[in-house]
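Shown here: the complex without one of its protein chains, the others still in place.
On to subunit A.
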Amino acid sequence: MLMLMNALRLALQEIRRNLLRSFLTTLGIIIGVAAVITMVTLGNGATQQVTNRISALGSNLMMVNRGQGMGPGRDRVEAPGFRQSDIDAIRLEVAGIKALAPVSQTSVTLISGNTSWSSSVRGTTNDYLVASNWDLQSGRLFTNDEETNGGAVCIVGDTIVEELFANQSPLNRRIRVGRYACTVVGVLKAKGQTSFGNDQDDLVLMPFPTYQTRLAGRDALSGDVQQIYLSLMDGVDSSHVEERLTRLLRLRRNITGSESDNFHIMDTTELAATLTSTTETLTGLLGAVAGVSLLVGGIGIMNIMLVSVTERTREIGIRLAIGALEHEVLWQFLVEAVVLSSFGGILGILLALLLSWIMALLMKVPLVLDPGIIVLAFVFSALVGVVFGFFPARRAAQLNPIEALRHE
């Protein structure tokens, strides 16, 4: 213990004697540690952001679309839509569903007073709000009667309030939707933009029957249900539901044997998992690349320590002549390397905190600090000192004092 204290004292004395060189030596470690922590922090932030945005899309949400999904060679338009009877069948036969809503939408021009705004109108049910995580800011949901028989009512998003009503409460006021009019009964709480920059709040919801009778017929397919939104109860296995759903829909749409589906199911839980694992892979990759710079930093320390041993050969000779033991010289150099690299580690962490904060602000991702990676980076930097300091230290300790003293 006493010996270690002595070695620490000698090492600190040496570092203080060569402040600039010591700083330059640790620069590699500083940059390495800062890079690793910053990359991982930003990666975690990006992952967090993806998760947040997907959960904003809807919790445990599944969307059933007609067509074979996106991609080359996939027909989307020609596939028939869904029927209200499909919805009823799903409700009856698939277990574990919390909310189930038909969705059809079209673009229309809205008019209120002398203001007009082009937006998308969705015909759906209250379950849509549950499935897509919408909350009401004010007003009410559709009544049972409105849901089943239709009614000239609508619920509007925040952007509509802004654009058509200049942020005044639109409740009980009327909007012209195409050729028909509806009374605003509810306002949705704002959600903001999607990760692709779409304004989610730019929408008008109306009861599904109302939509069918008043807006459908503009094109052949709008009479159908375009999409089915469903959200699962907590703890329900989404792949199991997906399988049941596929089987049911194939049956109802007369798809047999080897024929491929003319609909597709998008599972946000799965999507979230895929995207999250993608960003996590990227985080790991960035961290690994940054880790290489940490390794290079370690080699820098070894290099400088070796140069330092050569440069200080005479000094080592003096120490040995004075009566320093082999292991005392070894410890002095080893402790010096470890102190340098740990100090670099600490400076690196501070730099990383600053960089992560700035980068997170610039990239608009949440700042997710992971104490684990900070501790790991520090431990690794100290370890770099031990590993890369050992070789030069042993070389110093094994010098022949006579030759060392003669060294110019």
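Assume a contact is a pair of C-beta atoms (placed from the backbone, for glycine too) under 8 Å apart; a residue touches a chain by one contact, two chains touch by 3 or more; residues count from 1.
As a convention for this text, contacts and distances are computed from a predicted model.
The chain absent from the displayed complex carries the UniProt protein name "ABC transporter ATP-binding protein", chosen from "ABC transporter ATP-binding protein", "Chemotaxis protein methyltransferase CheR", "Hydrogenase iron-sulfur subunit" or "Spore germination protein". Contact with the chain not shown here comes from a single listed residue; of A:199, A:261, A:315 or A:370, that residue is A:315.
Between the chain not shown and the residues A:145, A:243, A:259 or A:326, the one that touches is A:326.
Along subunit A, the points of touch with the absent chain fall at residues 2-3, 6, 9-10, 13, 17-18, 314-315, 317-328, 401-402, 405.
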